[in-house]
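Notes to accompany the following structure.
Just one protein chain is left out here, and the rest sit where they should.
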Amino acid sequence: MDDAPPLLEARGLVKVYPGVRALDGADFSLREGEVHALMGENGAGKSTLIKALTGAVPPDSGEVRLMGRVVRPRTPVEGQTLGISTVYQEVNLAPNLSLAENLLLGRQPRRFGLIDRRAVHRRAEELMARLGVRADVGRPLGSLPIAVQQMAAIARALDLDARVFILDEPTSSLDADETARLFGVVRGLAARGIGVVFITHFIGQVYDLCARVTVMRNGRVVAVRDAAGLPRLELVALMLGVSIDEARAIEGTHARANSSADPTLRSRGLRRGRVGPIDLDLRRGAALGLAGLLGSGRTETARMIAGADRPEGGRVEIDGRGVRPGSPRRAIAAGIALCPEDRKSDAIVPGLSVRENIALAVQARRAWWRPIGRRGQRGIAERFVRSLRIATPSVEKPAGELSGGNQQKVVLARWLAAEPRVLLLDEPTRGIDVGAKAEIERLVGDLCARGVAMLFISSEVEEVVRVCERVLVLRDGRVAGELSGGGVTVESVMRLIAGEGGSA
Amino acid sequence: MRDAARASLRAFGRAAPAAAAVGLLLAFNAAFTPGFFDLTTVEGRLAGSTVDVLNRGAVVVLLALGMAIVIATGGVDLSVGAVMAIAGATAATLAARHGVNAWSAIAAAVAVGAAAGSFNGALVAGAGVQPIVATLVLMVAGRGAAQLLTGGQIVTFNDPVLNFLDAGFIAGAPMPVLIAAAALALSLLLTRGTALGLFIEAAGDNERAARLAGVRVRAVKAAAYVLCGAAAAVAGLLAASDIRAADANNAGLYLELDAILAAVLGGTALRGGRFSLFGAALGALFIQGLTTTLYLHDVSPNATLVVKAAAVLAVCLAASERVRAWIKHRSRP
Partner (left out) sequence: MTPRGPGSRPLRRLRVLRVPALLSAQHAPLAATVGVLIALFAACAIAFPGFLSPGVARNLLVGNAVLGLVCVGMTFVIISGGIDLSVGAAIGFSCILVASLVQQGWHPLPAFGVALAIGTAGGAATGALIHRFALPPFLVTLAGMFCYRGCALMVSERSITIRHPFHRTLSEWASGPVPPAVVLFVVVALAGWLVARWTRFGRDVYALGGGEESARLMGVRVAAVRVRVYAISGLCAALAGVATTLTTGAGNATSGHLYELDAIAAVVIGGTPLAGGAGSILGTVAGVLIFGLIQEAMPHAGVTNSWWFRIAVGGLLLAFVLLQRAVESRGRR
C-alpha cells in the first residue's frame, strides 16, 4: 500500500534567516487521497515549510518532489500552476469582486471578446456545486461568511487542477456547523485522490479528520505518526517538546499557593469572539500561569485585561474597583501593563532609540507638557540596560536594530520603568536565547517578591510550571482547569491541554 | 556625553540630504554666480541674493514645518494652500472692511487656520478617513470659503502692522525671515521641548505600539493637523502682506506640494515616524534657492518646474528601498 511514490515529498529542506534556522533539514511526505495534519507551536517551522512547498519562500537547500518529479516553484503562482494550492485563514482572494469573478478571474468565458457574465455565473455555480455548496455567486466575496470564502478559494484551486491542498488554520474563525461542512468538503477532496495538508491548533479536529500527523519543532520534523495510534497526551508532549517520562519528574517549585490575600486584579466573565468567559484572579506578589496551545485564547485574554481589545462582556477590577474596558490608557492608569506577544507590531517602535522606547510608557503617563527630558530618559534607560543586560552599544541605537531578545527586554524595561501593579507577560521568552530566558524567569521571581501581581503566558509548559504557583489552562477559548501549589506539574497541565477525558 | 553627540549626529543625519543639497547649491553659486553672497544695506535693510532666498523661502519654510509634523504622524495635509488663502482673506477683510485692529485680525486668521486644522484632524483622527482624502475636502472647498469671505474680490489693505509683516525689518533682518525663524524655534520648543515630538514619532512609526504604551494617538494626530493649520495661516498672512492684499484664487496655489517636497527632502519619512524640523526648513530653502539660482542664470521659471519635477523624483528614488536593493543587486553581478 505504501509502494506508490508519495504525491508530494520534501527532503532535507533548509531555510536560514539571519539568526534563525527556520527549517533545519525538514522532511515531509503526503500520499494521494490523504488528509495529513501538520502540527507545531509558534516558531516550529510550519509556516516556513508551507512557504517552501508552495514557492512563497524557496528553500536554501533540499528538494521537493511532486508525483515523483522534482519541482522548484519560485513563486506561489508557479506553485499553483504545478498543482499546489494554499487556502489561508484570511482568504487571499479579492474581497471587492463577486464570488463568481473570484473563481474565474483571468479565465472568464468570453463572447465577442467581452466577458460573458451569464456564463461566468453559471460556471461559478457549477464549481461551487462540485463542493456541494450553494451560494449567491453574484455577491461580493467580502460580504460572504469566511466559510464561504474558503470554499471559494478551494473551488478556484480545484478548477486550476490542484493536486495538493494546503489548508492553513482554516477553522480558527468558523463555528461548529461551518467546520463540519468544511470537513465534508475536505473528505470529498481526499476521495478524489487529492492530498490535503491540514494545519490547525485544535487537537480534536486532527483526530476527526486526519489519517497521519507530522509534528514539527525548531525547524525539524520530530514525529510522523498515524493519528489512530497517537494518544492526545503524547501529541501535546511532542508539540511542546517534553518527554512524558520527564514530565512526571518536573513539578512546580511552589509547594503551596498563597491564596489567602484578596486578589489585586479580578476578571469575571470576560469574553470576546470565540474566547471566554474567562474568570481569573491575580494576587499580589504571585504569578498566575496561563497555559494552552496556540489559539486557545491566551493572548486574547491578556489583551482584553490590558484594554487593547474591547471585551464583548464581563469586567475587570483592580482592588474591587472596575476598570473601564477597551482603553490601554485607562488600564495603564489603573496599574496594568502588557508586554504583548507580537513585539514587532505591538510593542517596539523601531525608528525610536532604545532610550525613547524605554521611556515611552512613563512619559505617556505624564502630561505631554511635562517631558522627562533627555537626561532623565537616559537615566531610566541606562538603569534598565544594566539591570536587564540589554546588549546595545548605546541607548541611542534605534530599537528596531536590536536582536529579538534584546527588543523583548526593551519592552520589559518600558513597563518595569512604569512600575505597574499588574504585569501581563505574553510569551516573554519566545524567540530569545537560553541565557536571556533564564534572566527573564529570574526577573519574574524578583518582581513577585516586590509585590507585583503577574500573569505569565508561555507555550513552554515547563517554564510555566517552574515560574508560577498557580496555572490556569485554556482550551479552545475556555478555561479547561486551574491547578495550584503542589498540583502544578507538567503532566497535569498537559493533560488539561490535551483535554483527555473531556471533550476537545 | 559621547551618546549625546551621537544622538545629535543622528538627528542631524536625517536632515543630511537637505543640508547636502543646500551645500551643493551654495557651492554652485560660489563658483558660478558672481555676487551671490554679496550683502548690502538698502535703507537699513539687508539685501542680497542670500537674504532674498531666506525672505522668499519663509512661506514654504512655515508650511514645511507644519507638514513635517503631519507627515511624521503618518498623514499628509493637502489643504495648506487653501488654508493660506482663508487666513489671508480673514485678516484682510477684517482689517480693511470691518476696521478691526490689525493684531486682532492676525489673531483671528491664526485661529481660523487652527480651526481648519482641527477640522482635518477630526476627519483623520476622529472619523478615521485616509489623510489624503480628508484634507482633499478643504483643498477643494477652502478657496471657495476664502472667496466667500472676500466676496470674490482681491481685498487690498494698507495697514502699517499688516504691511510690516512682509516689508518690515528689525535690526536689518526682514520680518519674514524673523517670523520663519521664530516659527522654527517655537515648533522646536513645542515638539522637542515637550514630549509631543516623541508621541508624534511613536504614533507615526508604530501606531499600535504607541496606543498600547498609553499614548493618546488620536489626540496627538489631531494636534499635528491643528499645528499645521496654524502654521499655514501664518504663511497666508505673509503671502497677503507681500502683495498688500488677499487673493483667494492664487494665494498659496500649489504650495502644499512644495511643502511636502521640502519636508520629505528634509528627512521626514513619508510613511511616518522620525521627523526633522531643521531638515524641513532646509528643504524649503533649497527649493527657493534653486528657483532663485535658476532665475539669476536667466533660466526661465518654467524650466524650474521641470527641475523641481526631477527633484521630486530623485527624492522618491533615494527613499525607495527597492531602488537600494536594485543598486546593490547591480553592483554585485
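Labels for the chains are A and B, by order of writing; each one numbers its residues from 1.
Assume a residue touches a chain if its C-beta (ideal position, glycine included) is under 8 Å from a C-beta of that chain, and two chains touch if they have at least 3 such contacts.
Only a predicted model underlies this, so the values are computations on that prediction, with no experimental measurement involved.
Although it is left out of the displayed model, the omitted chain contacts the following shown chains in the full complex: A, B.
Check B:Glu43, B:Asp298 or B:Glu321 against the missing chain and you find that the one touching it is B:Glu321. Residue in contact with the omitted chain (choice from A:Asn96, A:Ser243 or A:Ser345): A:Asn96. Within the full complex, the residue among B:Ala16, B:Ala47 or B:Val137 touching the omitted chain is B:Val137. Taking the complete complex into account, residues 76-77, 80, 92-97, 101-102, 105-106, 108, 110, 113-115, 117-118, 121, 133-136, 138-140, 142-143, 145, 147-148, 151, 156, 177-178, 181 of subunit A touch the chain not shown.
Across the interface with the omitted chain, subunit B contributes residues 76, 123, 127-130, 132-134, 136-148, 151-152, 248, 257, 260-261, 264, 270, 300, 302-306, 308-310, 312-313, 315-317, 320-323, 326.
Heads up, the rule we're going with is that only the chains that are shown with their structure count from here on.
Annotation: 45 Å between the Cα-based centres of subunit A and subunit B.
Within the complex, the subunit A residues that touch subunit B are 306, 308, 328-329, 332-333, 338, 340, 345-353, 356, 359-361, 363-366, 368-372, 374, 378, 394-396, 414. Taken in their complex, subunit B has these residues touching subunit A: 3-4, 6-7, 10, 193-196, 198-199, 201-202, 205-206, 208-216, 269, 273-274.
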